[in-house]
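Only a single protein chain was left out; the remaining protein chains are all shown in position.
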Amino acid sequence: MWRQNEIEVATRGRGFHDLTAQVQAAVRSAGIRIGICHLFLRHTSAGLCITENADPQVRRDLERFAARLAPDGDPLFQHDAEGADDMAAHVRSLVFGHELSVPVCEGALGLGTWQGIYLWEHRTDAMRRRIVVTLTGEP
Amino acid sequence: MWRQNEIEVATRGRGFHDLTAQVQAAVRSAGIRIGICHLFLRHTSAGLCITENADPQVRRDLERFAARLAPDGDPLFQHDAEGADDMAAHVRSLVFGHELSVPVCEGALGLGTWQGIYLWEHRTDAMRRRIVVTLTGEP
Partner (left out) sequence: MWRQNEIEVATRGRGFHDLTAQVQAAVRSAGIRIGICHLFLRHTSAGLCITENADPQVRRDLERFAARLAPDGDPLFQHDAEGADDMAAHVRSLVFGHELSVPVCEGALGLGTWQGIYLWEHRTDAMRRRIVVTLTGEP
């Protein structure tokens, strides 16, 4: 059994956007008991990731880590067609990931207690981001 | 055809734990000839990865690289609810990964000769870690 649809997210610029409830709802309504939920971001300057969902400080620390690893305007980078955050965003997308497979267990996302699914916007501007959600499994 | 089960691993603190034989056994007993084996760690402070399985020095070097990239007690981090290794572990989990899809080829894991599957514990304490193994394919 296969289900596929697209989610569009309007980001408010750099930062984390919790998608867990939205994806959980799509899984619960699909009628799949055992399977896989695959999320794919159709962009190379933002990301999809699973991280700790309890303390917002974790996401702030991840943002600070990303800024140290690949800062905006890094003199290493020559590609800056869309600004000082352009190449930094491509690097972050690659290092932190932009697609996820999550198991479906007993009809719901098989996440651990402290796991949340996030769209991580790496551009400083607000953007429209498209995510392909593909669900497969057995009822 | 779908098969799903959970593996629990008791780690001995930070380091690599070889899961290859255990996952290979699950694949071989599933009766799937062509398919995918998906491994999903239900935690955000440890990882799942594939790396070189021959020279243990490779894993020691990876550990040293991780310690340089995101050291325990890094002054950049404010989240330290569970100690100096708490946020370092979240960062490492995200950078080095915590879920894997491996092809099933002719009834076994389609790994290359030098590839091993590892649980990478990023916390310094011994922990209990749960991994969801989802197998799908055709007989």
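As written, the chains take the letters A and B, and residue 1 is the first residue of each chain.
Note that a residue touches a chain if its C-beta (ideal position, glycine included) is under 8 Å from a C-beta of that chain, and two chains touch if they have at least 3 such contacts.
The shown structure was predicted, so the numbers you read here are calculated from the model rather than taken from an experiment.
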Touching the absent chain in the whole complex: find that residue among A:32, A:50 or A:70.
A:70
Chain A residues touching the chain left out here are 2, 4, 38, 40-45, 69-70, 76-79, 81, 87, 90-91, 93-95, 97-99, 101, 130, 132, 134, 136
Considering the entire assembly, which residues of chain B contact the chain that has been omitted?
34-36, 49-52, 55, 57-58, 60-62, 64-65, 68-69, 95-97, 100-103, 105, 110-115, 136-138
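The rule we apply is simple: only the chains that are shown with their structure count from here on.
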Whole-Å distance, chain A centre to chain B centre, using C-alpha means?
20
